[in-house]
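Shown here: the complex without one of its protein chains, the others still in place.
Up next is subunit A:
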Amino acid sequence: MSTSVPISNEKPVAAVNTDDPVGRHPLVLGGLGFKSITDRVAGISLGKTPKTWPFALALAVSLLMVLGGSLGWLVSQGVGVWGMNSTIGWAWDITGFVFWIGIGHAGTLISAILYLFRQKWRTSINRAAEAMTIFAVLAALIYPAFHVGRVWFAYWMLPIPNQMGMWPQMKSPLLWDVFAVSTYATVSALFWFVGLVPDFATLRDRADTKTKQIVYGILSLGWRGSHRAWLHYERAYQIFAGLSTPLVLSVHTIVSFDFAVSILPGWHTTIFPPYFVAGAIFSGFAMVVTLMVVARTALGLKHLITMRHLENMNKIILATGTMVGYAYGIEFFMAWYSGNPYESFALMNRVFGPYAWAYWTMVSCNVLFPQLFWFKKIRTSIPAMFAISIVVNVGMWFERFVIIVTSLHRDYIPSSWSYYRPSLVDMSTFVGTFGLFLTLFLLFCRFVPVIAIGEVKGVLPAADPHNPHDAHDAHGEKAGVEHHG
C-alpha cells in the first residue's frame, strides 16, 4: 500500500481506445470506485421512488389486467376463444410460449456461459438479464398452463401417481418440455437468488426503515460478508454456472423437438436444435438491449452499463442473427437438395404462399436488419440499437409463427387447407403477457439491486492483482464524490 499512487477521480476513458490491442477498455467509467458503486446501485432500491416509475408501473399493471381478463374469459368459455382450429391446432399460443422461453435464454447465457468464459463485461448486465430470464419463463408458462383449458388440472402435466392410472405420454417432447422448463426455471431462480444474497445484505445494512431492514434481512440469509462465506459463495456460483449451461441449451433443444420429431415437412429437419438455441439467444439479447437502453438512462447507470457493454451485446446479436440466417439458408438449400416434393412444397409455400408476408417480415427482421450492426456507427448508436433490438424481437416472434402456422395450414389433404387468423383473445393474451413481464421487471428495478454490486467491484482495476498502476485500495476514493451520468 505504501507505493500507492494518488487516486484520480477523473474519467479514465480518454487514455484507452476500445480498439487498441494493448489493454482493455475499462468496464466501469466515471471514476466510480467501491463505495460510489454501492451508493449508486443501493440508492436505486433504497432511495426515493423515481417520478416516472409509478406511471410505468400503472401502464404495466393495466396490461397485466388485460392478461387476467383474457385468461378469465378463456377459462369461462373454453380454449375455443383462441383462433386455432383443425388443421391449425397450434398458433399464437405455442408461438407466445416459444417466444418468451427463447427470450429467457440470453439471461442464462450472460450469467452462466459468459461466466465460464470469464467474460468480465457480463458483470453489470447479468443481474437484470437473469431477472428477465425468470420473468420471461413465467410469461411463457402461462401458455401451456392455460392451453389445457381446465387450468385447475394443469398439474396433470406432471407424472403424479393417481388412482386413475393416468400418466402423461413419456415419449412426447411436450412432457420433456415440462421437465426441462421447470428445472430451468428452478435452477435459474436459485442461481439468481444466490447471486443476490450479498447484495441484499448490503441493502439490509444501509436500510433506513425497520421494514426494509427486516425484509432485506430475511432475504440476505444472515450474510455477514466473511471470507469463508465468500468462498462458499464463489463455489456455489461456479456450480450453478456449470449446471445452468447444459440446462439452458437443453431447454430450447427440447422446444425444437416439439416440432422436429414429427414427420411434418417444415418442422422435421435436423438443424432445428442448434438453430433454435441460436435464435433464442438472439432474441434474448435483443430484449436485454431493449431493456438496458431504457434502464441505464432511467436509473442513471450509464457509467456501469457502458457503450462497450451495449456494443458487445450488439455483436452477439449480429453473430446469432447470422447463425439464424445460416439455418434459414441451409433449410432452403436442403429442401431443394432433398428432391423431396413435400419438403420443397412446404418451403415454397412458406416463402411465396399465403403467409409470404410473415416469412419476409421474419427474414428482414432477423437476417437483414441485424446486418446493420456490421457498422460500428450503428452498433454504438443508442437510437439505432434500440430500434433494431425491437425489430429483432418482432422478427423472432414471426419466426415461431412462420414455422408453426405455415407448416400446419396446408397439410397433405388440400381439402383441409385453411388460413389462420388470430382472435381478439389471442391478441389480448399475448399483449397481456407483456404486462406480466413488465410489471415484474419494474418491481425488480425498484426493489432489487439491478446490478451485481460485488461482481462489478471485482472487475475494477483496483481489484486486479496483476494491475501494476492501480494496485491501491479503491476505498481510498473520497467519500461522497458523485458523478452523475
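Observations on the model:
In the analysis below, contacts are C-beta pairs under 8 Å (C-beta built on N, C-alpha and C of every residue); 3 or more make two chains touch, one makes a residue touch a chain; residues count from 1.
In this section, contacts and distances are computed from a predicted model.
Missing chain, UniProt protein name, picked from "SUF system FeS assembly protein, NifU family", "Quinol:cytochrome C oxidoreductase", "Fumarate reductase iron-sulfur subunit" or "HTTM domain-containing protein": "Quinol:cytochrome C oxidoreductase".
One of A:S62, A:Q77 or A:S262 touches the chain omitted from the figure, and that residue is A:S262. Within the complete assembly, A:T253 is the residue of A:S70, A:S188, A:T202 or A:T253 that touches the hidden chain.
Touching the chain that is not shown, out of A:D177, A:E331 or A:E399: A:E331 (per the contact rule at the top).
Among A:F34, A:F272, A:F369 or A:F444, only A:F272 touches the chain left out of the display.
Although one chain is hidden here, its contacts on subunit A can still be listed: residues 19-22, 24, 246, 249, 253, 257, 260-263, 268-274, 322, 326-327, 330-331, 334, 336-340, 374, 465-466.
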